[in-house]
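The complex appears here minus one protein chain, its other protein chains still in place.
Naming follows writing order (A, B and C), and every chain is counted from residue 1.
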Amino acid sequence: MAKNTRAQSLEHLNDKIREFARLREWDQFHSPKNLCMALSVECAELMEHFQWLTEEQSRHLPHATKAEAATEIADVLIYLIRLSQVLDVDLLASVQAKLIANAEKYPVEKARGSAQKYTKFK
Amino acid sequence: MAKNTRAQSLEHLNDKIREFARLREWDQFHSPKNLCMALSVECAELMEHFQWLTEEQSRHLPHATKAEAATEIADVLIYLIRLSQVLDVDLLASVQAKLIANAEKYPVEKARGSAQKYTKFK
Amino acid sequence: MAKNTRAQSLEHLNDKIREFARLREWDQFHSPKNLCMALSVECAELMEHFQWLTEEQSRHLPHATKAEAATEIADVLIYLIRLSQVLDVDLLASVQAKLIANAEKYPVEKARGSAQKYTKFK
Partner (left out) sequence: MAKNTRAQSLEHLNDKIREFARLREWDQFHSPKNLCMALSVECAELMEHFQWLTEEQSRHLPHATKAEAATEIADVLIYLIRLSQVLDVDLLASVQAKLIANAEKYPVEKARGSAQKYTKFK
């Protein structure tokens, strides 16, 4: 991750996204249920770029496709931030907690080189 | 967004997520194509909590459901960060650029109180 | 379901879909993995029509929206049929088996008027 400017800090973007919705009076539409649907729709728009590519092709996107993917990734994050706002969930604290849980579920010696779900570990 | 500690900064979590995958030798599975599928699957696990709720109910989740939703939100963000790593996309710069584009597509006077897509504005 | 003509029988459409792909030499792209992604993308295109509607509004779609939804529903079914072909899964037999399983998981007296998942039944 590049060194981001102040204007690109997560806290700042968080504020901007909240203000964006407030000014447009979108709180009425932004129920968690609706935001979650919008989030899924944006994920699918992202996925559409990859559906017919081989994995190898997906690792080497043409410049234009990569730019489109970046835009869709931004949409996903915007809705995710917005959802965390209306649910009053602390995004980064949740990630930190989940990484700790994942480290327990996927110890290096069991998970190394394996794509198996932890429930299938022996 | 609460004041997050250094351990919860996006840069720090970004590093942790990259290292998590590296230690487990998961780069081989983490093609953009696959990560995008995993991202969509996590979104759906989040959505599962909301599918039979009314919008109003989704705004007032029981404590336990909210905690589960926070965990799924974390999963979504972890895969999104991971995807941005393998695509070499700057997450926050992309969001900033998208917010600027959205502000043009959705001027306050046209979008206020409306859930219409900008392509349908008159 | 209206009385469908022979041209609209599932068997006939199944044959048409297989032939459509064969003529265009699309078998190479139609791996189960890819078709499953395409299926999810079509589902999301369908969902996009509903994301900002209230449940009540979704029950009373304008004529044009309903026609668009019908087209997306068709896309979902086409990819589902195609997926069942490449996986060699009998679509209707699978549904029949699942309905029997669902009847056991959701006995009328427990499930009546409840949207709870069977795993939460007391």
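Heads up, the rule we're going with is that a contact is a pair of C-beta atoms (placed from the backbone, for glycine too) under 8 Å apart; a residue touches a chain by one contact, two chains touch by 3 or more.
Only a predicted model underlies this, so the values are computations on that prediction, with no experimental measurement involved.
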Contact partner of the left-out chain, one of A:14, A:54 or A:102: A:54
Residue numbers in chain C that touch the chain omitted from display: 1-2, 4, 7-11, 13-14, 16-17, 20, 23-26, 28-29, 31-34, 36-37, 39-40, 43-44, 46-47, 50, 53-56, 58-59, 61, 66, 69-71, 73-78, 80-81, 83-84, 86-87, 89-99, 101-103, 106, 108, 111-115
Positions on chain A contacted by the hidden chain, ascending: 37, 40, 52, 54-55, 115
Absent-chain interface as seen on chain B, which is shown: 29, 34, 37-38, 40-41, 43-45, 47-48, 50-52
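To be clear about the criterion, only the chains that are shown with their structure count from here on.
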Chain A-chain C separation of Cα centroids, rounded to whole Å: 27
Euclidean distance of C-alpha centroids - chain A vs chain B, Å: 3
Residues within chain A bordering two or more other chains: 29, 34, 37, 40, 43-44, 47, 50
